[in-house]
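One chain of protein is taken out of this complex; the other chains stay put.
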Amino acid sequence: MEKKKGKMNKIKSVDYSKWGYLFILPFFLAFFIFQLIPLVSTVYYSFFEYYRSGLKVIGPTPVGLANYKALFESDFLKYTGNTIILWIAGFLPQIVISLLLAAWFTDLRLKIKGKQFFKVVIYMPNLIMASAFAMLFFALFSANGPVNHALVNMGILKEPFRFLSSVAGARGLVALMNFLMWFGNTTILLMAAVMGINPSLFEAAELDGCTPTQTFFKITLPMIRPILVYVLITSMIGGLQMFDVPQILTNGKGTPDRTVTTIIMYLNNHLYSKNYGMAGAVSVVLFIICAILCLLVYFNLNKDDTINATRKHRGKKGGAK
Amino acid sequence: MEVKTSKVRTVLAYILLLILTFLCLFFFYILIVNSTRSHAQIMKGFSAVPGKAFVVNLKHVIHDANIPVLSGIKNSLIVSAGAAALATYFSAMTAYGLYAYSFKFRKAAFIFIMLILVMPTQVSALGFMRLMDNMGLLNTLWPLILPSVAAPAVFYFMYSYMQSSLPMELVEAARIDGCSEFRTFNRIVLPIMKPAIAVQAIFAFVQAWNNYFIPALIISDNKKKTLPILIAALRSADFLKFDMGKVYMLITIAIVPIIIVYILLSRYIVAGVALGGVKE
Partner (left out) sequence: MASISFKNVVKTYENGVTVIPDLNLDIEDKEFVVLVGPSGCGKSTTLRMIAGLESVTDGELYIGDRLINAVPPKDRDIAMVFQNYALYPHMSVYKNMAFALTLLKEDKNVIDEKVHEAAKILGLEEYLDRKPKALSGGQRQRVALGRAMVRNPSVFLLDEPLSNLDAKLRTEMRSQISKLHQRLGTTFVYVTHDQVEAMTMGDRICVMDKGVIQQFDTPQELYDNPCNLFVAGFIGSPQMNFVDAVVEKADNGYALKFGETSLKIAKDELADYVGKTVVVGIRPEDLSFDKDFLQDGNTIKANVDLDEMMGSETLLYLAYGDDKLIAKVPSPCPAHTGDDIEMIVNLERLHVFDKETEQAIVNC
């Protein structure tokens, strides 16, 4: 008897796939409504002239790339420069010190006591409300604030230093805050990465005669390269978004002389003054930059993921041996 | 020779650690000290010793009509708790959907979420504002809570956790036992995910608590503002009229509750950072 191939009514079987769609629906629905539509809308308005002049509303009228033209003729590039400078000033110390601490904490020969205490302390600033942190620094480092009082009393300064009026001072404060807020997080991430490296590699290196410094540069660093790249790119994306700290520190003005104004502060100004056209243009340019960085992160994650593969998670397998 | 350089490095390490600890803790120490001193005391000079004006400052802050702190705390709590609950529950649900079921767009969906993993929400702020305006949700807390349903970073953490801790056999056993799919998720999967949910709930809560940029665009009504927006309002207020005691007290209110929770749960929080590995 021949088996009927390609029957008209194929017998159905148990199929759970529709549940997959149901379970992921809320996420994608929320994303669609709260991120995708806004993004499309933002891009849309970037091609329109749409702002407020006094009490009148001008537009919306389509003007093609006029907003973008105006964008690059404005101080946008200066603000981009500011953002990058502020980011690097915080990131460089952050990555150097995090690497240093991660190396020391994971070095078995250096018996550092109180590791848990230090870990708790350095991570803490990451949880601080950035705007409150900036407000705090504003109060502490003002001309009449505690820091100046202390420095003058100790004789280090003759008279109060106007941190907030000097370019180096203001930028330095922003960089310091960013550094404090993030170096703990980076240290713990890097520590986890280093601990994911097979210990026999280090033992082999020691037998081969490697000094700790050599081990660090020749073995540790190359092995955690994917995570370093990840930290770099995500920090860059975060840096481009820098807002809370400089905004609160300078009350949105970027003093002195708009050297502390960041891209998002610029965007925020347009949003507040209801200049939707320009706000759209800024957003789109920023989006394109971030999208490129996003892709870099994605490809980096998908490369050889040995570090993550060897790291054991602490989960328990239910009921199984 | 080796032992000696080891000792030198250890000393160097301690010195650096102490400097960093000082930097991390000093500013908050000053903060708390100054929140206990009156405006006059603060203006007089720096002091390492706390004062006695804590309650007074607290009273001033609470009764300040321009900065409604109590409603600020309430709003921040509602938003943060809501965001944390939504983010963790729906991220677990989405992770489960992609982990336990095979369907046509499974791979595409996963890749998509990985692509948007680190994309910031600020770039669509303009469109978001206008959409909330059109939906009549401006000046409400909903726009600060609802978008948390789609939280790619939390999703990835949950997904990784499932890969290592949720064997499909449990789901199969539940199916044979007669459990419906949705019930299996709520009664079997979620209890197993408790550690991951706890860690991510804390991070989501803190992130929502500290969130400033987009909430400031949505909320204009004083009574609906969250704490970060109130801080910004304080900053842009008339400087000369500042009562510095009040300023420090307000900052303390914004920061210290989180610090206290952190200290109590620090072991789990720090472990959670490492567990989540590269993806926060």
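For clarity, chains are labelled A and B in written order, and residue numbers in each chain start from 1.
Everything below uses one rule, namely that a contact is a pair of C-beta atoms (placed from the backbone, for glycine too) under 8 Å apart; a residue touches a chain by one contact, two chains touch by 3 or more.
All values derive from a computational prediction rather than experimental measurement.
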Worksheet entry | Residue touching the undisplayed chain, where the options are A:14, A:55, A:108 or A:156 | A:14
Worksheet item: Which residue among B:32, B:81 or B:173 touches the omitted chain?
Response: B:173
Worksheet entry | Candidates B:192, B:234, B:254 or B:270 - the one touching the absent chain | B:192
Practice prompt. Considering the whole complex rather than only what is displayed, give the residues of chain A touching the chain that is not shown.
Written response: 3, 10-15, 316-321
Worksheet item: Since one chain has been left out of the picture, which residues of chain B touch it in the full complex?
Response: 102, 167, 169-170, 172-179, 183, 188, 191-192
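Rule of thumb we're sticking to: only the chains that are shown with their structure count from here on.
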Discussion item. Can you work out the whole-Å distance between the CA centroids of chain A and chain B?
Written reply: 15
Discussion item. Which stretch or stretches of chain B touch chain A in the complex?
Written reply: 5-6, 9-10, 13-14, 16-17, 20-21, 23-25, 27, 30-31, 34, 42-43, 45-46, 90-91, 93-94, 96-98, 100-104, 106, 109, 113-131, 143, 146-147, 149-150, 155, 160-161, 164-167, 169-170, 181, 185, 192, 195, 206, 209-210, 212-213, 217, 227-228, 231-232, 234-236, 244, 247-248, 251, 254-255, 258-259, 262-263, 266-267, 269-270, 273-275, 277-278
Item to complete: In the complex, go through chain A and note every residue touching chain B.
Response: 16-24, 26-31, 33-35, 37-42, 44-45, 97, 100-101, 104, 109-112, 116, 118-125, 127-133, 135-140, 144, 146-147, 149-150, 153, 180, 183-185, 188-189, 191-193, 212, 226-227, 230, 233-234, 237-238, 240-241, 243-244, 247-248, 251-252, 264, 267-268, 271, 276, 279-280, 283-284, 286-287, 290-291, 293-295, 297-298, 301, 308, 311-320
